[in-house]
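Please read the structure below before turning to the comments.
The other protein chains are all here in position, but one chain of the complex has been omitted.
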Amino acid sequence: MDVILSNIRALVPGRKQFHLDLRRFVAEQITRSWILMVWLIAFTAFVGWYTIGQLSAAPGSTTTVLIIWALTVYMTVISELQKDHTPLTFWLKENMYNSINNVLVTLFLTLLILAGVRAFYSYAWVNASFETDPITSNEERPNEITVDDALAAYRVDFSNFPEGSSLPPRVILENAAGTPIRQVTLTKSADDPNIVIEELEDIHTGASWGSVIENLPNILLFRFRDPVIQWRIWASIGVLVVLALPSFVVYRGERYRGTTTRRLLTWAWVASPLIIFGLLYGLTAEGPLQVVDPDQIWGGFVLTVIISVFAIVVSFPIGMLLALGRRSNIQGIPWWVTYPVAIAITIWGLLTTTPANLEASRNTAETILAYWPLAVPVLAFFFQRSFKGNVVAAFSTGYIEVVRGTPFIVVLFMSIILFPIFLPSGWDISGVIRVLLASALFSAAYLAENIRGGLQALPNGQYEAADSLGLSAFNKYRLIILPQALRAVIPAIVGQFIGLYKDTSLVYLVGLFDMLALANGISSQNNWLGIRTEPYILLMVIYFLGSSLMAWYSRRLERQLGVGER
Amino acid sequence: MAQGSIDPSGRRFKLPSLLDVRVLGVLAQLAFVVGFILVTVWFINNILSNLDALGESQFICIDGSSKPRCSFDFLSSDAQFELAETPIEYDPADSYWRALGAAALNTLKVIVSGIILATILGTFVGIARLSKNWLVANIAKWYVDILRNTPLVLQLIIIYFSVLLALPQIEEAIKIPGIPIFISQRGVNFINATFLPSAGVWLAFLVLGLIQAQVLWWILGRVEEQTGRSQNRFLWPIISFLAIAILGWVFSSNDTNQSILLGRQLQVEEISDFETLMLQRYDVNTLGEIDMLVANEVMTQDAVDELALSLCVLRDAPSEVNFTAQLRQRGIPYTVRRLSSQSRATSSFADGDCEVYVAPTAVLAGERDILENPNSFLLLPVQEAPVRWSIPRIEGFNFVGGGKMTTEFTAVLIGLVLNTGATIAEIVRAGIQSVSKGQSEAARALGLSEGQRLRLVVLPQALRVIIPPQTSQYLNLAKNSTLALAVAYPDFWNIANTTINQSGRSIQIMLIVLAFYLSISLIVSLMLNAYNRRIQLVER
Partner (left out) sequence: MTATNTKSMGEDVIVCHDVHKWYGDFEALKGVSMRVRSGEVIVILGPSGSGKSTFIRTLNRLEEHQEGSISVDGIELTHDIRNIAEIRREVGMVFQQFNLFPHLTVLENITLAPIHVRKWSRERAEEVGMKWLTRVGIPEQAEKYPGQLSGGQQQRVAIARTLTMEPKILLFDEPTSALDPEMIKEVLDVMRDLASSGYTILAVTHEMGFAREVADRVIFMDAGQIVEENVPSNFFTNPKEERTQRFLQQILNH
């Protein structure tokens, strides 16, 4: 109340002396440079033009905004002149009206946002329809009229129109302004060919939220909507909830540090992906936990979660090994082994394969390729120079860099196309499993780089202290290095999980039924022909909420771990 | 003191024990190599037996035999599929090689324009994030948050299906007042510069102008140093450059290579005679009235077109742009017949399909002699300008002339730019914030304006922080361009995928795809590393 009162008081000038150095004000705000002046003139003209346009488009709200704007500017200016700011005017001065330019920007942006909000509001609410079954559930029940009446009323030619046709002619009725408001669907009655059944339907120019409402269970659960297996989803969520609730207590503070409770809970967490996988995939050939065909059953949001969780969990150990491999400094193969072997291969190749290849060569490229042995010493040289003969580091580096240079979608297609070629012919892996493996292998390369960052951030003294205490290499990493490095990269790992969560939207391109595939499918459903935007908006919301939630949690975690402060 | 005698023989040649770290290391290496080879051999075995199952068609040679060395031969055979857009000539009868090459150029087009636009957008938004205006900062924040927390492919699809395909039909294309840009369902058509043959001469003049401007700038600098009086180092070089540019324009316009061929019965001796001709045909007093004919419903549009000057031109030839620009200038109505080859154009002209044949002088002089009665035709030289604006016009159901961005390309470009721009904005913001407050305060204390502070003090320092993560964003953009598949833009990955489906050679194409994207990654990172090194050096 006080705030409001003091703000109102600020409206009334007087009492205090005005102090306005007009010359300084003009110099600062307008004539500082000629670019600024030109800009201000042009921008003022533009904002004026835009405001007039908005005034004619939506007089009420635009006028309100204009009045509020003028009033707050006035209040702020008076307060500034009197050097007597209320909290509101101070905030306005700091954040909205800190220069003439910003005064104009604020007005323009407010009007722009207003126009956007108005457009969206009329699209998503005023003109929107929430009917889940647009034709039959209409409040106007089918009306029977004679053919002659129909002809007279709608000027339609029915002569060639077969009885009970599945493609009825639709007549659009417009209002005086030319906006379509109703649609009449005309069908010949099966009993009496002289009777026409008339169905009236409101046409709405906004969103058809019915498409989303009707398809939401499908988009979220896909085949797990089936009541026979639906309990498995709830059981999986139950497992997570049961584990998550005690975690808030057990992992907080020192009370449960090193206790069996905490160790048990950790092991339960480690085991939970397996349990959930068992629930969702199935364990037995028959019975309640019957094995399902993931290609047919997994889909929608469930599939998104399965892929992202599987990828991050499986890629974790692989990524850790790759990171350690890339950083490993174990004794490499000495140069006096590498070079002789390389030269031997070169000589052998030049003597045996090159002549035959040159003979058979059909073009320049093949002629050049025939001299492949010459590349071997060059490779050996780079191998020795970059990796000091360390094969493990070379392999890890190569794997990480090749995968990181390849687009995810290419990896997905490779998994679909190449897995069957790389594996023995008998091994038939379903599409979903191929995608799961590919995502994990892909994610491992990025995870490895994150973990490597954590390892590099660790001071050298930690390694030295562990060494000087005589810890074995295994114990050094298990007890000292990895616990610290991994804790430091938790935010990065969460970030990567968010990336995976978003990237799963690509699997529809290789034929899996993820949310995007199901959303695309809506546009070809009979009731919702051509409806695309509404389901896409739903997906945007789902992805946005999921990612922002995780990002928010990651930031919180980062603060808790104090990673940012190091 | 501590100088003991060395006894090398005793120590150096002692055989190390099995538990020597070096021995263990080498053993581990060997074990790894052996394991790696075993797995590789297993894979290769599987591949070979699976390929056997696929049959020998994988290795078919051009001559019909089948050898492993012919694995890539199929790429020379006909692709047999269409490409929706190509920067180079392409026909379904061309080879897979050419199809992939055209698609690679499409990819490069997206990547290069995407990187440039995303950098500009990202920089602006990054600065806007730090704006003193609460609204600006928050709009920028929401833009970044929404774009970064939703999948790129979804953004692309929404831009394509819900935004671009919801634009008006081509006939009702959105026009931006004053600028010849048309936005419709079918993409963006915009005014574009067409270079005529004489442009070469003009460009030479421009280069000359640039060189002299640079020299002049340098000379003025020396004068400034020696006399101590400040010189206007920007005005004079720019004026002299403009003078040379105009001189070059006039000079190259004189040297015309363009002509038209027309029947003498039209009684046209120079271009301005067309005006008289048209005034007679339409029976009007000024050419401006022709437009009114349709408006006043005196004539139909078809009737107007019927009487208009009909032109035969070679498809995509600059000569059309050059001549029609002059016709438009004079307000002469015309219709155009585009023919795919010189011989077709000539025979079309001979058949009387059109009144005027537009082509380079050299072409027309030769073609006139082929005609039945060469002397009844007049070869009229046409004024040429080195560069002519080509303006898109609706003809039938399509735009003709000008530049064009297809809907698919536009969707991919907008999607990639918006998405990468959001990430770059965060990088730019972090970079600017990394410059310590002291630097800004020092700049203010020196009396620099806000703009100068940003341009001269903050940005140069922020760049060092910005460039490394920026590099990986450019690489991400290059990799994300593969999502063009979702909106059917014929980029490299899309066409490679089509090739796999059509030819069944998955391994070969996948190898090419990997090589393509890995080399893009390599090139981009090498370039930016070089740039990075330069920046670091300058800094020292």
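For clarity, chains are labelled A and B in written order, and residue numbers in each chain start from 1.
The rule we apply is simple: contacts are C-beta pairs under 8 Å (C-beta built on N, C-alpha and C of every residue); 3 or more make two chains touch, one makes a residue touch a chain.
Keep in mind that what you see is a predicted model, and the values were worked out from it rather than measured.
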{"item": "Hidden partner chain, touching residue among A:60, A:227, A:287 or A:461", "value": "A:461"}
{"item": "Contact partner of the left-out chain, one of A:245, A:479 or A:545", "value": "A:479"}
{"item": "Where the unshown chain meets subunit A, residue by residue", "value": "459, 461-462, 464-465, 467-472, 475, 479-480, 483-484, 487"}
{"item": "Interface with the undisplayed chain - residues on subunit B", "value": "1-6, 11, 16-17, 19-24"}
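Everything that follows uses one rule, which is that only the chains that are shown with their structure count from here on.
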{"item": "Touching residues (chain side subunit A, partner subunit B) in the complex", "value": "32-33, 94-96, 98, 102, 105-106, 109-110, 113, 330-334, 360, 366, 389-392, 395, 402, 404-410, 413-414, 417-418, 420-425, 498, 502-503, 505-506, 509, 516, 520, 532-533, 536, 539-540, 543-544, 547-548, 551"}
{"item": "Contact set on subunit B toward subunit A in their complex", "value": "21-26, 28-30, 32-33, 36, 43, 46-47, 49-51, 53, 69, 132-136, 139, 145-146, 148-154, 157-158, 161-162, 166, 449, 475, 479-480, 482-483, 485-486, 493, 497, 500, 506-507, 510, 513-514, 517-518, 521-522"}
